[in-house]
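One structure is given here, and the rest of the page talks about it.
Just one protein chain is left out here, and the rest sit where they should.
Let's turn to chain A:
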Amino acid sequence: PESVPPHSLCCFSSCSSWLPQRVLLRGSHWQSSLLGFRTSLPVRAQPKKKKKVDVKKEQAQKERMKKKLKKLEKAAPELIPIEDFITPLKYTESNRVRSLPALSPEESERRVLLLKKWCLFKQKQDEAEKKAIKALVESQQEALRELQLESEELYQAAILRDEGLFPFEREGPSYTPPLPGYDPPEGKCIDITKVYTQ
C-alpha cells in the first residue's frame, strides 16, 4: 500500500526504485525503518528486558576498574635496581682469604718513592689543567670586553646561549686508528638485559 508520506512536496522521479526514494523523502524522524508507515520487520526475538541489569553490571565493572587503578596509582614508582652496585652472592659465600707475601724493605721503599713521584706528577697535571682553564676564561673575558667596546649588539648576541651546542656527542679516542680493509665477521647482538616490572 502506497502510503503518502507527510511532506510529499518534491517527488519528482518515477517509482522504479521506491526504497531509496522513500528514505530520502522521509521528512519526519519518527519513521526510522525503510519500510512504509506503520510496518516493521517481523520481530521474533525476546524484547530487551535486561537493560537495567546490564547497566548496573557495567557500572560495577567500571567502579572496580577505577578502584584498581587508584590502588596501582597510589604505589610510588620504583627505580630500576642497578646491577653494578649489587655484589653477586658468589663473592660473599666463600671464606678463602688471600695471604700476601711479606715485602722486603727495599721493595717497600721503592713503592713509597714511586707513590710520591706519582703524587707529584698528578699534582703537576692538575695545576696545569687549572692554569689552562684560567687562561681560557681570561682570554674569553678580554675578547668579550673588546667586543663590547667595538659594538654593543654583537656583544649581546655573543652572550646569548647557543641552542646548537646541545645535544653534544663524542666518542672516546681509540688506541689505534681503524685498520684499512678490515672485514669483520658477520654476527648479531642480542639484548639480554633483565626487564623489571612493578
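By our rule, a residue touches a chain if its C-beta (ideal position, glycine included) is under 8 Å from a C-beta of that chain, and two chains touch if they have at least 3 such contacts; residues count from 1.
Here is the rule we go by: contacts and distances are computed from a predicted model.
Asker: Refer to UniProt and select, among "GPI-anchor transamidase component GPAA1", "AP-3 complex subunit delta-1", "Large ribosomal subunit protein mL48" or "Regulator of G-protein signaling 6", the name of the complex member that is left out.
Answerer: Of the names offered in "GPI-anchor transamidase component GPAA1", "AP-3 complex subunit delta-1", "Large ribosomal subunit protein mL48" or "Regulator of G-protein signaling 6", the absent chain's UniProt record gives "Large ribosomal subunit protein mL48".
Asker: Residue-wise, where is chain A in contact with the chain that is not depicted?
Answerer: Against the left-out chain, chain A lists 65-66, 68-69, 72-73, 76-85, 129, 132-133, 136-137, 140, 144, 159-162, 165-175, 185-198.
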